[in-house]
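Below: one structure in structure tokens.
Note that one protein chain of the assembly has been removed; the remaining protein chains are unaltered in position.
Let's turn to chain A:
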């Protein structure tokens, strides 16, 4: 007998539910998570290294998790800042998912961590679809990637809480049109803040840390238009559910 059954289930409902649970769990520990998305070669690691160093200087308990398709030196590089760093190899998977992240945080994330930076796998397509339970989603692009980048990756830029431009020191050399870039960001994500940085020259370094700390202090987070469409949630997590099953280290 053949039968058609209505399901009306969001495909990413499970990931979303896990992400909500992880967000609540981290909030309970006083940890604010920042999810960093960019294309490969955007200079995200260089900037993050500077931000981590700044966090350490300022005495902010910070940790970083970096996800890569295969072994790279990102973790070693970030570890030079002196904050706890964990490298996660996704084994070919092009993005992190909330459950995967939860498993990696379990037993590793230091109890007193105030800020957790998660460097997602380097691409602007796949990671955009997966909520990790972050409080601040940052999309980065270098001046070398051109001012059309936000229009080529509207979902990534459209869902960002903050947009960071890297390698601003060479903007002139590569004829980066900042006004056009800002207009394109505004088109897909009206009202989102765009910050210019240069890890090499130090310009704008510390801004990312400041924004993250503002969120940690309960400050308002930009609400992207694209994120506003009401989602149907069919998966309801028990408030007692935990993503990280083991207690604090």
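Everything that follows uses one rule, which is that a contact is a pair of C-beta atoms (placed from the backbone, for glycine too) under 8 Å apart; a residue touches a chain by one contact, two chains touch by 3 or more; residues count from 1.
Everything below uses one rule, namely that contacts and distances are computed from a predicted model.
This complex has a chain not shown, and the name its UniProt record holds, of "ABC transporter permease", "Hydrogenase maturation factor HypA", "(2Fe-2S)-binding protein" or "Ferrous iron transport protein B", is "Hydrogenase maturation factor HypA". The chain omitted from view is touched by exactly one of A:60, A:89 or A:126, namely A:126.
Within chain A, the residues in touch with the undisplayed chain are 1-15, 93-95, 97, 125-126, 128-130, 150-152, 154-156, 158, 186-191, 225-226, 228-229, 231-232.
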